[in-house]
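Below is one structure, written out as structure tokens, with a few remarks after it.
Now for subunit A:
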Amino acid sequence: MPKTKDLPGGIIIDVGSTARNKTGSWRTFRPVVDLEKCTGCGICEKFCPEGCITIKKVKGYDKPKCTIDYDYCKGCLICMEECPFKAISSVVESK
Partner candidate 1 sequence: MAREVMEGSQAVARIVANCDVKVIAAYPITPQTHIVQELAKMHADGLIDCEFVNVEAEFSAISAILGATAAGARSFTATSSQGLALMHEVVFAAAGMRLPLVMVIANRALSAPINIWNDHQDSIAERDSGWIQIYCESVQEVVDSVVQAYKIAENKNVLLPVMVCMDGFYLTHVYEPVEIPPKSKVHKFLGKFNYPYKLDPKKPLTMGPLGFPADYARLRKQLAEAVWNSKKVIKEVHDIYAKQFGRVYGDGLLEVYGDGSIALVAMGSVCGTIKDMIDKDELKDVCLVRIRTFRPFPKDEIVEVLKDRDAVVVLDRNISLGNAGAVYLEVRDALYDEKDKPKVVDFVVGLGGVDVNKATLNYVVEKARTVKSGHVEIVDGSEVSSSY
Partner candidate 2 sequence: MTMHEITVLGRGGQGAVTSAYVLAKAAFHDGKESQAFPFFGVERRGAPVFSFCRISDEQIKLRQQVYHADYLLVLDAALLDNVDVISRVKEGGTVIVNSTHAPDKLKSAKGINIHHVDATNIALKIIGKPFVNVIMLGAFASISGLVSLNGLKKAIDEMFASKPEVAKLNKKATETIYKSMKN
């Protein structure tokens, strides 16, 4: 919250602070997509609790594929759990 001048009731008009907080640094495990196996079905996108997955066009493939925003992905691996094609695996993040 801005400390200098509070608005009534702590209303925040300087919105977007969540975007500044790059939660990707919290990660222990990093989900990795095998683009060969990925069919772009979109199940991972629906399950991702952080909204970090989008199914979109990637280089070298005709069909859209799973892409992960590593700036915010916390590494919960729900995507890996839910992928019906076992296209997502995990590696330990090197920090």
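Operating definition for what follows: a contact is a pair of C-beta atoms (placed from the backbone, for glycine too) under 8 Å apart; a residue touches a chain by one contact, two chains touch by 3 or more; residues count from 1.
Selection criteria: all candidates are chains of the complex that A comes from, given by their letters.
These numbers were taken from a predicted model, which means no experiment stands behind them.
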{"item": "Chain touching subunit A (counting every copy) in this complex, out of 1 or 2", "value": "1"}
{"item": "Candidate 1-facing residues of subunit A, complex", "value": "1, 6-13, 15"}
